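The excerpt is restricted to a subset of chains, each kept in its original location.
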């Protein structure tokens, strides 16, 4: 039986990760999950918390983003599948960055986004192995991929 | 003397590419430039123009984006430097996608964006070799990099 490691990228202010993880666990699918740190405050402040304060917001963000990249990069590189959710809010450039990163590594990724993002996300969708509207579609795909 | 091939990614509704190209040409810098097709209509319609109409906008966009990816991918992969401009308008997920793609390939890239995008672009900026506010800064960097 095929086993998968799945990296869950994108939106961090909803429970979509838990919905997918819980559904696949209740079905006993042979899948393990990784993802970024989803504690928003901890994520924004880890740079200055660990290596000292910065006066400019640019460097505060810079130091945090680099530390976060250690986890993101390791997660994507060891994953068999990357799932990227674009939600309704925020600019979410990091989600598109992760998609580009996965594409260049030749990783299969699946995108979740509302229909009205179709034109704006066409380059991201073009390299995806599936474009889903919701988590239910992704769960169906994961169940299919792990069929005996 | 070092020669560079530079791929210009991002914003397509202003003349920023020409500004950089003209400045480097007037300084005789040993740099050649590539980039995406910047004719917006041609770019959106190439899929249906070449391989037939689609009823759903999703597939129209999909076919166009895939054909465009041929040029974008070849451009980034053969470039020594990628320069990515995030302008004030639109969602520009393709620009962030290109940044992620370049990062995963280990390509050095430079980002141009307004200061108020600092927090939203922190993951993109974190892997950049320089973050510039305008084309003048990029021209200065290119001139420096090609010093004898």
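As written, the chain order gives the labels A and B, with residue 1 at the start of each chain.
By our rule, a contact is a pair of C-beta atoms (placed from the backbone, for glycine too) under 8 Å apart; a residue touches a chain by one contact, two chains touch by 3 or more.
Every value quoted in this text rests on a predicted model; they were computed, and no experiment measured them.
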Since all chains are copies of one sequence and 2 are in place, the complete assembly in this file amounts to a copy number of 8
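Rule of thumb we're sticking to: only the chains that are shown with their structure count from here on.
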Roughly how far apart in rotation are chain A and chain B when fitted on CA atoms, stated in degrees to the nearest 5?
180
In their shared complex, at which residues does chain A touch chain B?
57-58, 61-62, 64-66, 68-69, 72, 86, 90-105, 117-127, 131
